[in-house]
Structure formats: C-alpha cells, structure tokens
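A short write-up of the structure that comes next.
Missing here: one protein chain of the complex. Every other protein chain is in place.
After this line comes subunit A, so read on.
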Amino acid sequence: MKNILEVTNLTGGYTYDRPVLHDVSFSVRAREVIGLIGLNGAGKSTTIKHILGLMEPVKGKTVIHGTTFKEAPETYRSHLSYIPETPILYEEMTLWEHLQMMAMAYNLDETTFETRVHPLLKEFNMDNKVTWFPSHFSKGMRQKVMILCAFLVEPDLYIIDEPFVGLDPLGIHSLLELIETRKNNGAGILMSTHILPTAQQYCDRFIILHEGKIVMQGTLEELQAQMGHPHATLDDIYIYASRGKKV
C-alpha cells in the first residue's frame, strides 16, 4: 500500500540547540488510522506542527505524496486537513460562513460544497445552527465546527489532535463513523489522543512517543508481542512504554 505521509528522521523543536523531537520516523498509508500516543509533553503536538508545515525541521523531513512543504507549499497543504485540539474560529463569522470559507480556501466548487455540507451538518446535529456566531457555541459545538470543516474538504490525509474531549457521546460516535468511512475510501488518518480504549478499538497502528522519541510502534499484536503479553491492552502497553519498558 502506498504511503501518504512519510516522516523520516525528524528532529526539531522550538530552539535549534534543544530539539523536542529526536529522530522520529513513521508513515501513514492509505486506508489506515494511526494513533499517536504519548504523555503530556511527549512531543505529539510538535510532531503535528512539523507535519502541518508550521515548523522547520532541524533534521529530517516530512513528505506528503512525494513532496515536502518547502518544495510546493500549496500542493502540500491541499492534501491535508487539520482538527486542532483547541478549536480556532473566526468570531465574526457564522457556522455557515466558516464552512463556506473552508470550501473556498480548498478550492471546492459550489455544487460539491452544497452536496457535502448538508449531510455533515445533519450528522452532527448542527443543521439548525448555521446562522449562529461562535460566541453562542459551547466547547463541544466549537469542536464540531472544526470537525465539519476538516471533513468537508475530503483530503487524503487527516491530522486530528485529541478530538474526543468535550464532544458529546453522539458526536464521538459520528466522528468515529466518519473516520471509518473516509478510511475505507482511501484516506489516511493520524490521530493523537489520550482516550486509549477508543484508540485501541479504531486505530490500525500505534506510535508511542516518549520524551521526543518513538519508543514503540506497530499494530496492537506487534506491540503485545514486543511487551511479551499477548493479551495486554493499549493501556498496559502505554504504561509499560512510558515507564521505560519495565513491567
């Protein structure tokens, strides 16, 4: 299966001499959900920022469909959409205008926009709130706006940062279903989360980050084998990995 995203020997951080990430390498293939897992401060958000092209790597590179961000910024960006951990909205725009803005920015035509937007709004129970301004949205609704925007674009790669916190159970269910559908349609998804049981159930492979390094990666079975416990849950594996692989 072909790689959508390829991260090779990525070293980087906020200052040149003290990188947060050390030699991180992994890939996201088509039809695959990857769980990016680690303690607070392990480097998940930094990894994501490098993939988004918001930070320059000190060493190594991130490649989407064969090109780096530097080579072709617009093409690179057009392949991905992003759901941030903290929703970022334009306070001056209604929900509908946010969706329109996203569609315009990603060069969708109006008919495509219209056919995609209504089912999404209905799915997340937001179809009666299209004229609302963000100041009237709860935390969960703001999160939903981000989800709607990201899935409206239908890119090849989804970068999702901790999507479950603040979302109501129905919303979580809808999001997981959407992830499943897009995956089956050929997209790749990189999802960072702390909700391990959900990750265990929905992710195909896992990357466990600890202090800026990848300490374990692979499918659940592979991780279980590395740990030597064939029935270990992702919770067990995670604790094992972040305590320096000691049982």
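As a working rule, a residue touches a chain if its C-beta (ideal position, glycine included) is under 8 Å from a C-beta of that chain, and two chains touch if they have at least 3 such contacts; residues count from 1.
Throughout what follows, contacts and distances are computed from a predicted model.
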* Any idea which of "Ecs exoprotein ABC transporter permease", "FdrA family protein", "DNA repair exonuclease SbcCD ATPase subunit" or "Xanthine dehydrogenase YagS FAD-binding subunit" UniProt assigns to the chain that's been left out? -> "Ecs exoprotein ABC transporter permease"
* **Residue, one of A:75, A:201 or A:219, that touches the chain absent here** => A:75
* Which listed residue (A:54, A:170 or A:225) would be found touching the missing chain in the intact complex? -> A:54
* **Selected residue (touches chain absent from view) among A:5, A:20, A:95 or A:108** => A:108
* Residues belonging to subunit A that touch the chain removed from view -> 52, 54, 73-78, 82, 84, 88, 90-93, 97, 100-110, 113, 133, 135
